[in-house]
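A protein chain is absent from this complex, but the other protein chains hold their places.
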Amino acid sequence: MRLSTANAPVAVLSTIPSDSHTWNLVYLHLLLEEHGFRVVNLGACTPIDDLVAAHLRHTPDLVVVSTVNGHGAVEGEQLVRRLRRHDHTTPVVIGGNLGVAGSADERHVPALLDAGYTGVFVGDRAVDDFRAHLHTLHARPHLAASPV
Amino acid sequence: MRLSTANAPVAVLSTIPSDSHTWNLVYLHLLLEEHGFRVVNLGACTPIDDLVAAHLRHTPDLVVVSTVNGHGAVEGEQLVRRLRRHDHTTPVVIGGNLGVAGSADERHVPALLDAGYTGVFVGDRAVDDFRAHLHTLHARPHLAASPV
Amino acid sequence: MTRGRFASYVADNQAAGRLVVQPRMGFATTEQMRGGLLAVRAARATTAGTLTLDSFTRVGDHASAARALVHGHDLNGYPLVAHGAVMTRAMLEDIAADDFPVQVRHGSALPLGIFHALLDAGLDATEGGPVSYCLPYSRVPLRAAIDEWAACCELLATVGDGRGAHLESFAGCMLGQLCPPSLLVALGILEGLFFRRHGVRSLSLSFAQQTNPGQDLDALLALRHLAAEFLPDCDVHLVVYTFMGLFPRTPAGAAEILAESVRLAVAGGAARLIVKTSAEAFRIPTVAENVAALEFAATQAARCAAPTRRSFDPAASPAYAEARLLVEAVLDLHPEPGAALAAAFGTGLLDVPFCLHPENANQARSRVEPDGTLRWTRTGRMPLRPATGHAADLGSAELIDMLAFNQRRFDAPTTEPTTPALSPAR
Partner (left out) sequence: MTRGRFASYVADNQAAGRLVVQPRMGFATTEQMRGGLLAVRAARATTAGTLTLDSFTRVGDHASAARALVHGHDLNGYPLVAHGAVMTRAMLEDIAADDFPVQVRHGSALPLGIFHALLDAGLDATEGGPVSYCLPYSRVPLRAAIDEWAACCELLATVGDGRGAHLESFAGCMLGQLCPPSLLVALGILEGLFFRRHGVRSLSLSFAQQTNPGQDLDALLALRHLAAEFLPDCDVHLVVYTFMGLFPRTPAGAAEILAESVRLAVAGGAARLIVKTSAEAFRIPTVAENVAALEFAATQAARCAAPTRRSFDPAASPAYAEARLLVEAVLDLHPEPGAALAAAFGTGLLDVPFCLHPENANQARSRVEPDGTLRWTRTGRMPLRPATGHAADLGSAELIDMLAFNQRRFDAPTTEPTTPALSPAR
């Protein structure tokens, strides 16, 4: 929600098709900006087609999927499988509440990694872990131009 | 299916609204005739309204409900409750397979008797018991004119 | 001839010499129903799937079906309308396909709601008929059933990608037993003509195994011959039903009656068989029992000699002679098949023995001969002659005896007359 430099790395920020929550997206938008990203924030209930189109248009350095409505395990998996048809290398991470029973989220992690995510962030430490993950991305050459 | 004498006792023979089986009705028709009844056989899938109408028109000495489709416990109870609004005294009996799980029929007997049946015939001895019951009916004065 | 999914599957398999076998199967919940269909699909047999609907749905009492589901009570079939199209599509997802068509079996005299629901759910095959689902299964006025079935056929004819949907006449199964085959054959042709008149061109004609295999084969061959004569511009296949009456109680008897129906289907040129299971005498079969019956039937069918095109001499066929007489007499009543059928029952020109529907004359009577042959003992006002030498009156004990004929024939074969050979009766 602020201007970034033109050569800043780009993050596409999205949720799953059935998730209408957005405060998580507003927060992550600010957080990603603070870590030097230019953010394309797709907002609530993003159809997978819209995400794929944004991905092809913006060729982002990072895709972040945030979801809290309990359908993340199902739709998050469909989403990344679709994305991976077009792109095998870009980091794609997901986080939030993935199932209807909040505390059982851990059990969805292996399937989501299998499906193509490079990171899955759940539970009390999700945000801290995600911030740490952002720092590891900065160590990558093409992101080196944009430290916080 | 044969002619009976005009002063023969009358049996209304029916099934429940959702039951399309009729061989049981064909058999009972013959059996009731052999026991001296004139039979009004209402056939398959008799709506309860039709049974009540036949009851009011024919003022039978006996109402026999035969069902084998598994809905007897539910619809048989509705049926007798409706009938008992008009008639508290005429013997009304039910028999056949009352539930979807054939062998558990016994457990429906108390509720059906409570609802207004004067006899419930289930299990292997159902037909024998029913025949015996027909003989006890013959002992009643208004049926005495029509021994087998 | 364009064919929809169901008819194409059946025709392709028949061309390849494979008998399509199909269960009766219906469960209350989508989860159970899906499990049953998956098991049938996975069976080692050439199968088609079946959705048998429950009795509440059959009579249009969808509220009672839904109430049972909400309260967790069991139902004797799948409540298609209560579940609705969205749930049924999800239930069928990745199951119903060109290599596994699914047919809806319902037994409803007034099935327009069921037809809408099955088409909305993406299904395109069902069965029944204005007579065969009215007279035995309801008190619905025949004229009302005829009008509604006409609308149903016209609905079926308009759907899909122009290939249309498939409709099977249940007329060859009227009351399941004790009806001499000629009347079953005649009713099948008449319902076929009714379907065709209302736009359905992909249809099947049924015949249920009775008590004498020679008589049954003659009937099936007569049905095929009459279909070619009366429905030359339709895509027609024949379907045989394993005996629908009191079923043998021994495993060996149940297996043998099923095997006999397989031989009948293959010898008679039927493309499809609706099986019964060894549990049939006792209760609704489980999925596993259905799969076992389907696989047994498939094994039996593979053992039969490839069906040779038998020479069939209509002039020598008892079933053909009587059936053709009945069909022509009915068609003479009115140019519309529906009106002709209504008039035929109204006048007793057609009369189904032991059928309790208020509009059936119920003057005709039949009996089972010692060799299992079904004969008319009384023909009412039908233009047929009863067999001689029989009393038409029947007691309850005798009725039970007749209904149990196949039970005795297959459960204790050594104490009965030898099972008749499988050749057309003369």
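Lettered A, B and C in written order, each chain numbered from 1.
In this section, a contact is a pair of C-beta atoms (placed from the backbone, for glycine too) under 8 Å apart; a residue touches a chain by one contact, two chains touch by 3 or more.
These numbers were taken from a predicted model, which means no experiment stands behind them.
Across the whole complex, the hidden chain's contacts among the shown chains comprise A, C.
Only one residue from A:R38, A:H71 or A:H108 touches the chain missing from this view: A:H71. Looking at C:E31, C:D98, C:E154 or C:E229, the residue that reaches the missing chain in the full complex is C:E31. Only one of the listed residues, C:A42, C:V86, C:A316 or C:A397, touches the absent chain: C:V86. As for the chain not pictured, it touches chain A at residues 1-2, 17-20, 22-23, 25-27, 30-31, 34, 41-47, 50, 69-71, 74-75, 99-103.
What chain C contributes to its contact with the hidden chain is residues 30-31, 34, 62-63, 65-67, 69-72, 81-84, 86-87, 89-91, 93.
In the analysis below, only the chains that are shown with their structure count from here on.
Under the stated contact rule, the graph of chain-to-chain touches falls outside the line, ring, star and complete shapes. Just count the C-beta contacts per chain pair and the biggest one is B-C. Here the spacing of chain B and chain C, counted between their Cα centres, is 30 Å.
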